[in-house]
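Following: one structure in structure tokens, then a few remarks.
Each chain you see keeps its place in the complex, though not every chain is here.
In order of appearance the chains are A and B, and numbering begins at 1 in each one.
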Amino acid sequence: MYTDKVMDHFSNPRNVGQIDNPNVVVKVGDPGCGDAVLIFLKIENDIIVDIKYRVYGCGAAIATTSMASTLVKGKTLTDALEVTDERVAEALGGLPESKMHCSNLAATAIRAAVTRYLHPPEVKAGGEGSGN
Amino acid sequence: MDCLYFDNNATTPLLPQVRDAIWPYFAEHFGNPASLHQPGRRARTAIETARAQVAALIGAEPEEIIFTAGGTESDNFALLGSLETLRPQGRHLITTSVEHLAVLDSCRYHERHGGSVSYLPVDASGQIDLAELEAAIRPDTVLISVMWANNETGVLFPIDAVAAVARRHGIRFHSDAVQALGKVPIDVRRTPVDLLSLSGHKIGAPKGIGALFVRRGTAICPYLHGGHQEGGLRAGTHHVAGIVGMGTACDWIRPRLCQENERQRALLRQLEDGIRAAVPEVVRNGDPHSCLPNTLNLSFPQIEGEGLLLGLDLVGIAASSGSACTSGSAGASHVLSAMGVPGARLHSSVRLSLGYQTSEAEVAALLQRLPAVVGRLQSLSLPADV
């Protein structure tokens, strides 16, 4: 049911981990299935110079988060905002119909992180917080 | 890599004896049992032998066994066939909230057609409460359906007590015994159950064959209409090879049931102890004191069930999250939900189920491979405190 690319990213997820001094951290979850992703961005001159994440989720959730991280690393914030769930799924050679919603998790998390970086919430300092 | 098959509640490999027994019915003995001639008679003899073998495993008479296409059909037949027969007496049915979908969806069908259904809740250990069963009984209750053992957690229900309640109130009692058959003793002479669903592919027989025990004197409307097969109660050309396979499996199991029960229970304990030693924070779902000898339902904190399944698959371990039927769908297990298992544990459950062929070496191999997979996925996952 999963493509070889999905299985590859599931088995060897890219960019896993944490960034010590991130510019932004966001946690996004799918309350329906309990899956969650915690994403860290290091941004310099509107370019994502590093991305790390931790993910709790099904195979598709893990693989799409990994793929999404490779799609935005080294890209501008504008480019990152254009990473949609469809594009992530496409880059993985497709996902089963029942798993399409899983690709939402990573794309939403990246958009949320970039948005938070561009428009930080007023009260909180340090760019930390939980989105969604 | 060699596959370690720990998903015997989903389906089992054929018993070697079954393989040998069915082959002639695909080769030379291909007759239709409804035919009068020699090839037909030979097939008819084979199915009557198998009927006696299935009956013997549960203490029934051969005439009380009706062959079907599987557990799902047996459940549909038992429920909807009974509800049709009993319609003049009432349209209320009592079941549990943790039945297999074959029962639950038949119940929903009944509700859509104007019938009513009470779903008994279960406690945190997956058990029902007999007082709640008594309380649910109404004057128009015509059927109680409680599974013998749950497919996801292995929890065994108090079938003798439920049967006694049903008998006392004069209510028909059906039990889905698909997961109990061949794993724990079933004796319909001792337990006053009226209908019992059975399936072949859970006990080393082929897929696409099942049976319904219908106690003598229990009137039931046919569910598949047509030819005169099975005393007019179940039409359709007999699945002869499947029937022979189911009979052979029952016959093989009967003298070995107790010993296999103990062997698998011991293996399961090794398995659970070994996993706990490697992953201390693991939680077992379902009452461990009233459970099938072969079923271990575990939640691994911080790991999602499907992810763990895939990870195990990559190292050659076949396991399951939830029931096989629902593993294709994203929703959480309705069984664990009914038990009130909290969110994180709910989505991180995995079922390991043993079979007759499971060896100690396989358990040891699983224990060698599993911790690394768990470790990798935990290190990938969100810290517990976020």
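Just so we're on the same page, contacts are C-beta pairs under 8 Å (C-beta built on N, C-alpha and C of every residue); 3 or more make two chains touch, one makes a residue touch a chain.
Remember, it's a predicted structure, so these values are computed and weren't measured experimentally.
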Number of copies per protein chain type, counted over the whole file: A x1, B x2
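The working rule: only the chains that are shown with their structure count from here on.
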Between chain A and chain B, centroid-to-centroid distance (C-alpha), Å: 40
Interfacial residue positions of chain B with respect to chain A in the complex: 302-307, 309-311, 314, 328-332, 343-344, 346-347, 379-383, 386
Chain B-touching residues of chain A, taken from the complex the two chains share: 2, 7, 10-11, 13, 16, 27, 32-38, 54-59, 61-62, 98-99, 101
